[in-house]
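One chain of protein is taken out of this complex; the other chains stay put.
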Amino acid sequence: MSTTVTERPSRTTLFDGLGRYIPIGVTVALLIVMYLGGIAAFPRFSSPQVIASLFIDNAALLIIAVGMTFVILSGGIDLSVGSMMAFSTMSIAALTVDLGVPAEVAVAAVLAFGTLSGLFTGAVIHYFNVQPFIATLAGLFLYRGLTLQLSDHDVSMRDIAFFDWGMLRMDFAGGQRDGGFSLPNISFIALAVVIVAFIVLHYTRFGRGVYAVGGSESSALLMGLPVARTKVGVYAVSGFCAALGGVVAAYYTKSANPLAGVGLELDAIAAVVIGGTILTGGTGFVLGTVAGVMVMGLLTTLIAFQGDLSSWWARIVVGVLLLAFILLQRFLSRSGEKRRT
Amino acid sequence: MSDAPIVQMTGITKDFTGVRALDGVDFTLRRGEIHAVMGENGAGKSTLIKVLTGVHDPDAGRILLDGEPVRFHSPGQAQAGGISTVYQEVNLTDNLSVAENLLAGREPRLGPFINFRAMRRKAKALLDEIGIDLNVAAPLSSYSIAMQQLVAIARAIDIDAKVLILDEPTSSLDRDEVAVLMRVMRSLAERGTAMVFISHFLDQVYEICDRMTVLRNGTLIGEWAVSELPESELIGHMLGREVQTLGALEHRAARHRPDDDVLVSARGLGRKGSVSPFDLDIRPGEVVGLAGLLGSGRTETARLIAGADRADSGALEFRGERLRGHNPRTASARGIGFCPENRKTEGLVGDLTVAENMILAMQAARGWARTVPPARRDALVAEFIEKLDIRPADPDLPVKNLSGGNQQKVLLARWMLIEPRLLILDEPTRGIDVGAKADIQRLVNELSEDGMAVLFISAELEEVTRLSDRIAVLRDRELIDILHQESDMTTDRIVETIVEKGGDK
Partner (left out) sequence: MNAYLKRLIWPLAVLVTLIVVNIAQTGFDFIVPSVHDGRLGGAFVNILRNSVPLLLIALGMTLVIATKGIDLSVGAVYAIGAAIACQWIIDRDQSAFGTILTAVILALLVAAVIGAWNGAMVAYFGVQPIVATLILMIAGRGIAQLITGGQIPSVSDSTPFVELGRGAIATIPVPIVIGVLVFAVLALLTRTTALGMLLEAVGGNPAASRLAGIRSKGITILAYLVCGFCAGLAGLIGAANLGSADANNGGLWIELDAILAVVIGGTALIGGRFFLLGTVIGVAIIETLNVTIINVGLSSQWQFTAKAIVVFVVAVLQSPEFRAWLLKPFRRPDGGEPAPEPADDKEALAK
């Protein structure tokens, strides 16, 4: 070939590529502003444990939001995660406390069930072309109902030694007393999930397939990608993460509450969107979701430090943030469309 | 170049719920040749391609690939068999990088993990091979549509394609980009890849192709070596010149009466990427035909005048008043009715009844609160069902249950109800039976007698010449001439115009 055609991404189109990073950049900036604001306003806010606590109190939410990230990236939505989490915690309680099943077996069974039910939901969505919203709505009702049937009151798991492991802490930089911080094992579980999810999404065919399907399902199909496997897979991942969230909740509270995680699906979706993932799929990062969860956690922390402000401000602020991010995404995608035509 | 056929399709027939899309069509593709499939909308080009690529199962006929009988049931199977397709719409995911799009599903891996470095190297090599140099790590969306199209081709080639189908790949490319594509095609042909090329740009076809197969109305017209078929003959074959029995409908131009009033006047009206700026006047009682090949800008011209698309240059005047913010609603309020090309997706609301679809424009103009009185509505609907001979004559039937011709009549009735001053009809007679076709032609004639202006688009030149007072001829998204002499109202004259004016560009 004698001549070669070259095209450099022009400046305006380069912006289009960078446009992907604008929402997450905004989130990180927001996080920094909130943190610095907290330090300026409250002396005790500068303790590293404030940040560490975000990963303790929100461990279950983080895991579930990571699962939700897979689903939303693929262009779907999963409303069943909150109920699934509660059902998992309650099942573990029922299996171990009432039936005396070894805790290891109970945990494994619950994780397997979460994955399988996700597979089933995904299959219904893909093969029967049922809207994800409706198919997972059935899950939302079903698992909540099953949870309530197992028990309509709190079940304590305090007597089972297995569940002590979760909150065993590891000290860093001398631990809390010496100005450092400490993290329990559940935080490490959550962080491990984030790392695995990051690797899967960015470095495996399945992960790249999730982005491709979210970008354009019909294109992915014509490119010969395994669309069915990918679409069913993301719901399995989300189901697994929801069940794991239930296990972490069991560690965290050592009890099972039948009404745990009501509305958690909304928090997870909000965290994903605030983390810069576009709800129509195809664009976003799992690390953005971590930032999203941190923003929501920090918001609650700030309100707790403030003392006068009431907890409902958190919801309102999350709503405002959602609005801002959705309009930002809308604006970015519109200007992108304009440039291309 | 060898003459050994790689694909042989014989007697391919395909019906879609009563409509015969392909009727015993033969098609032969030889190794290392570039073969054009030519025809207008509805000629059966895309159905033929879809049968070959496994999207449709043929009702009859057989396909030999490399001498072996094959039958594909999905595009994936066809791909595995060595038949790759590049579509007009870039079917890649632009949120991923160029390299990922090239190699998605076939990424080089280290264990379970994608080896991004090897992938970029491989992608680079692949693009080098066809002479393109891009930053393969950049997201596909940061490149022009043309580059994306070339990436799609690079991807298709890499899947060891024996046969590469290019379905209107050039419609969004500029001249230089087309040159790159053609160079790539030639080098592939030298390597023995057989290509099917579909394009409505005749000069491209003549430049690059070795042979062409012409289809019309689902039947095979013939196969020629490109050098043996002059452009004028090709256009004749594609558009057809058979005379249809349409009763006593005399040549319209014979009754042409000049009228000085101008109803609608376009000056320099145009839209980038869709149709170049053009001037056009339409007078009351006049039928203006738009003639040209598929993709010549016929539909785009009509949509600008109808307000369906926004013009980005020029001006449109309606009875001397310059229109600003022209859109379908204001157009309807001024009495401009538009029956779009695609009845199903842009014309009718399938779930609504015949009566509701008919009343829609009138009701929209009145707003929701001022309902058309039921008695008046029923009377109007009954009147037009009878007048247009819509069958079955049941106003409460969902319109999706009607045949194409009757659906078209419902759409016509929708606009006739508001007694428009200008009616724009984009291929109103395509894909409908002969009876309905004659009815619609007669109707256009009657309406214009009563003083209505009609802008009429048809792929069939016979129809345009018979109905029109004047004919605007388009080629390559440009209005190249307006024929108004009575002696000019012939298909030959139109074909000549297209060929001549195309040459001196």
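Note that the chains take the letters A and B in the order they are written out, and that residue 1 is the start of every chain.
Everything below uses one rule, namely that contacts are C-beta pairs under 8 Å (C-beta built on N, C-alpha and C of every residue); 3 or more make two chains touch, one makes a residue touch a chain.
Because the structure is a prediction, the values reported are computed rather than measured.
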Chains in view that touch the one left out, judged over the entire complex: A, B
Option from B:Ala125, B:Ala225 or B:Val349 whose C-beta touches the chain left out: B:Val349
Touch with the omitted chain, as defined above, among A:Ile24, A:Leu201 or A:Ala314: A:Ala314
Hidden-chain contact residue, picked from the options A:Val130, A:Met167 or A:Ala228: A:Val130
Interface residues of subunit A (partner: the chain not displayed): 77, 124, 127-131, 133-135, 137-142, 144-146, 148-149, 152, 216-218, 222, 262, 266, 269-270, 279-280, 310-316, 318-320, 322-323, 326-327, 330, 334
Sites on subunit B contacted by the missing partner chain, in the whole complex: 14-17, 21, 46-47, 50, 55-57, 87, 89, 91, 306, 308, 328-329, 331-333, 338, 340, 342, 344-352, 356, 359-361, 363-372, 398, 414
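To be clear about the criterion, only the chains that are shown with their structure count from here on.
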Euclidean distance of C-alpha centroids - subunit A vs subunit B, Å: 46
Residues of subunit A defined as touching subunit B within the complex: 1, 3-9, 13-14, 16-17, 20, 199, 203-205, 208-209, 211-212, 214-216, 218-220, 222-226, 282-283, 336, 340-341
Residue numbers on subunit B that touch subunit A, as the complex places them: 75-76, 79, 85, 87, 91-96, 100-101, 104-105, 107, 109, 112-114, 116, 128-135, 138-139, 141-145, 147, 150, 155, 159, 180, 183, 187, 273
